[in-house]
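Here is the structure we will look at, set down as structure tokens.
In this view, the complex is presented without one of its protein chains, the others remaining in place.
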Amino acid sequence: MSKRFELAVDRIKCDGRGLCAEILPEVIRLDSWGYPIIAPGPVPEHLMGLAQRAVDDCPVLAIVLRRAEIQRQKAT
Amino acid sequence: MALGGGGNTYPMQMMDTVQDRVRARDGAMRLLNRMTTGAAVSALVGVGVLGAVSAHTIPGATSTSTASTSTASASITSSSTSSSTSTSSSGLQSSTTPVTSSSSSGVAVSGGS
Amino acid sequence: MDNTLLWYTTRGAGAVTLVLLSAVVVLGILSVLRVQSAGWPRFLTVGLHRNLALMTIVFLALHIVTAVIDPFTHLGWLAAVVPFSSYYRTFWLGLGTVAFELLLAIVVTSLVRGFIGQSAWRLVHWLSYASWPVAVLHGFGTGTDAWSAWLFGLQAVCIVSVAAAAGYRLMAGSRDPLAAARSSFQAGVDRRESK
Partner (left out) sequence: MSRLRLLAGPDLAAGAERLHSHVGRLGPLPKGGHSLIELLVRTELAGRGGAGFLAGLKWRAVAHASRGSAVVVANGAEGEPHSKKDRLLMSTRPHLILDGALLAAASVHAKEIVLYIGEEHHSALRSMTGALAERTAGERRLIRLARAPARYVAGDSSASVHLVDAGIATPTTTPPPTRERGVGGAATLVQNVETLAHVALIARTGAATNTVLVTVAGAVRAPGVLEVDTGIAVGDAVQLAGGPSEPPRALLLGGYFGRWIEAADAWSLPIDPPALRARGLSLGCAVLGVLPASQCPVCEVAGIMRYLASESSAQCGPCFFGLRALADACTRIAERGTDAGDLQRLQRWSAEVQGRGACKHPDGAVMFLQSAMKTFGDDFAHHPAHLRRSA
């Protein structure tokens, strides 16, 4: 299996700027108050570039890409 | 399908708004690239034009102004069309064109700010 | 190479750098203010801020390199690195060196923000508010024709835009919707001894 990464938000650092959801709407949407909700699971391969961009552009460095936790194949 | 494949995305009923936002994102990315390119070109032109203008306005340097203007405008031409010009045209004429282009691109820069 | 070409390129690049730098400062403030609209998402402000900042460095490099290699000025490389070391317009040129080094620190820390952490980056980034006015002063002081209409007009536009943006930021207060509630909660649970 290739390397899989998922997005994780530091909820204390996050102040709801919303750039991540603008950059990666495929995976990130905003809740009713403007804070990001990340779709569970690894980021699809073809969106990794944009995911990295979302990480780099976060003005408060609140979102990171980290290696996805061990896959639970049954959960699919 | 574009959003299918390896990872998890949103359920079908949310796809419409997601597609809209994807389109908005792609549009804004293009706009960003265009504005960046525009700013780069304007800045290059600006170096030439402002250099040329300063050559005209430098106090007590009127004797060198004509020659320097032509070289300054030559630098513009070489940077944008990569052809070297050595025409000793009249300072005013050769600097007119870059001035216009700089003021129009100058709007783009200040529009971004 | 024609010496006068170098000289005018230095001046042109300097003026362009000032305009770019001002635009970068304004964009940075706009991003803190969370400016957005239907066709202008917030990442556009941040993206433009970053792209123009990198562009600023390029034109600043052009400005410095042409100034240094210009045989007419005899500035030498030391003057570009060590502030107030040049024989020529020591003070005003030194300001330019200071502004350049501050800007370099800001850009470099931004490029490695993930490694140094948000708080260190933020601390250094506050230097933007020092770098920009120093650069403006340098422009006034070194521009042989600083008071000629064109440069003066350009500088005026830059100063007014940055001042307006900075003033608006000061007036607007924090745009973090949690800021007030968070600090009042923290004040309630703060048991630091210094109090």
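The letters A, B and C name the chains in turn, as written, and every chain counts its residues from 1.
We adopt the following convention: a contact is a pair of C-beta atoms (placed from the backbone, for glycine too) under 8 Å apart; a residue touches a chain by one contact, two chains touch by 3 or more.
Since the structure is predicted, the reported quantities are computational estimates derived from the model, not experimental observations.
Although it is left out of the displayed model, the omitted chain contacts the following shown chains in the full complex: A, C.
The omitted chain makes contact with just one of the residues A:16, A:41 or A:59: A:16. Residues of chain C in touch with the missing chain: 177-178, 181-182, 184-186, 188-193.
Think of the hidden chain as still there; on chain A it touches residues 9-16, 31-35, 37.
In the analysis below, only the chains that are shown with their structure count from here on.
Taking each chain's centre as the mean of its C-alpha atoms, chain B lies 20 Å from chain C. Chain A and chain C have centres, each the mean of its CA atoms, that are 31 Å apart. For chain C, the set of residues touching two or more other chains reads 41, 43, 47. Counting partner chains per residue, chain B has residues 24-25, 28 touching two or more of them. Remark: chain B residues 3, 5-10, 14, 18, 21-22, 24-25, 28 touch chain A in the complex. Here chain A touches chain B in the complex through residues 4, 21-27, 29, 39-47, going by the rule given at the top.
By the touch criterion given at the top, residues 31-32, 34, 41-43, 46-47, 50, 113-114, 117-118, 121, 176-178 of chain C touch chain A in their complex.
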